[in-house]
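Shown next, in structure tokens, is the structure this report addresses.
Heads up, one of the protein chains got dropped from this complex, but the rest are sitting where they should.
Then we have chain A:
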Amino acid sequence: MKNEPILQIQDLKVSFQSGKKFLPAVDGISFELREGEILGIVGESGSGKSVTSLAAMGLIPIPPGKIENGEIIFDGKDLKNISEKEWRKIRGNQISMIFQEPMTSLNPLFTIGNQLMEAIRLHTKFSKTEAIARSIELLKLVGIPRAEGILKEYPHQLSGGMRQRVMIAMAMACNPRVLIADEPTTALDVTIQAQILALMKELNQKTNTSIILITHDLGVVAEICERVIVMYAGQVVEQGDVRTILKNPQHPYTKGLLKSVPNLKEKKERLYSIPGTVPTPGSILQGCRFAARCTEVFERCRLDAPDLYNLEKDGHEVRCFLHTLKEGRDEHVGVTS
């Protein structure tokens, strides 16, 4: 059952207008989400993670945004050219989303009950009493105590963790088939983070909802994801099974990300960080996009853009020339910085 893809993104290219030019924020990414799995998407700010997820919700602001190319196939149907009306039937119903900032993602002027029931009644024919019952059920599902009382409260009366639970309850209102979580734990305390992650894992197992978890934290990915996609500058640079990638990363960027996760076993003065920043969209015209920050860069990297190469291991793909050099280590130019 887990092998059936529910959501497929194929060669998606999303650009944003800046002045007169369109700059690609997401440049030809492809991946699939299988039924019932938790897929992690990892990358720094500006790597195109959020744009990808907004595209899957049909929420790219047009203009200035533009979907230039690619397909978004949900349950066998291409969503790219469907009308706004059809999108509304999918959003919050079949695919729903939770966001990074629980403090600002709920409307401050409406009660929790109002906002939850709105999500429920939008996609169902529930009466008001049924919607109230469902709201209470949802709040209990996400582990909120005294659910009846919470319905009458306003977002400012709840803590950040509670608000994120409410957001999850709202996203789960219509038993969506896909839940996209855009950095759901970034703004929360570490202990609350662990609770929210555990909750998402639990919901995934209980309801078989597929989850896309967007994060910049490989620790979070290690905790609950089955597969992971590493994004850099609008492209997928590595993807595969979580265990394979954590143990045996092939792309220098993934290696860098892993090195920058704090480790309790080693004593270090400073945490490792990858030098430099993600290039702005459209600024790299030639060669590998990571070349300028790569510690293992060599001549070819600056000339050609690498494709995604399929490694022997099942589904492990990497966008790097390194592994094509079986004995070509002598071609190395060395460290850039």
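Throughout what follows, a residue touches a chain if its C-beta (ideal position, glycine included) is under 8 Å from a C-beta of that chain, and two chains touch if they have at least 3 such contacts; residues count from 1.
Throughout what follows, contacts and distances are computed from a predicted model.
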| item | value |
| --- | --- |
| Omitted chain, identified by the protein name its UniProt record gives, among "CysO-cysteine peptidase", "Peptide ABC transporter permease", "Putative zinc-finger domain-containing protein" or "Thiamine pyrimidine synthase" | "Peptide ABC transporter permease" |
| Option from A:19, A:76, A:108 or A:262 whose C-beta touches the chain left out | A:108 |
| Omitted-chain contact residue, chosen from A:118, A:226 or A:241 | A:118 |
| Given A:21, A:88 or A:323, the one touching the chain that is not displayed | A:88 |
| Omitted-chain contact residue, chosen from A:167, A:199, A:214 or A:322 | A:167 |
| Residue, one of A:33, A:97 or A:151, that touches the chain absent here | A:97 |
| Residue numbers in chain A that touch the chain omitted from display | 57, 59, 84, 87-93, 96-97, 99, 101, 104-110, 118-119, 122-123, 154, 156, 167, 170-171 |
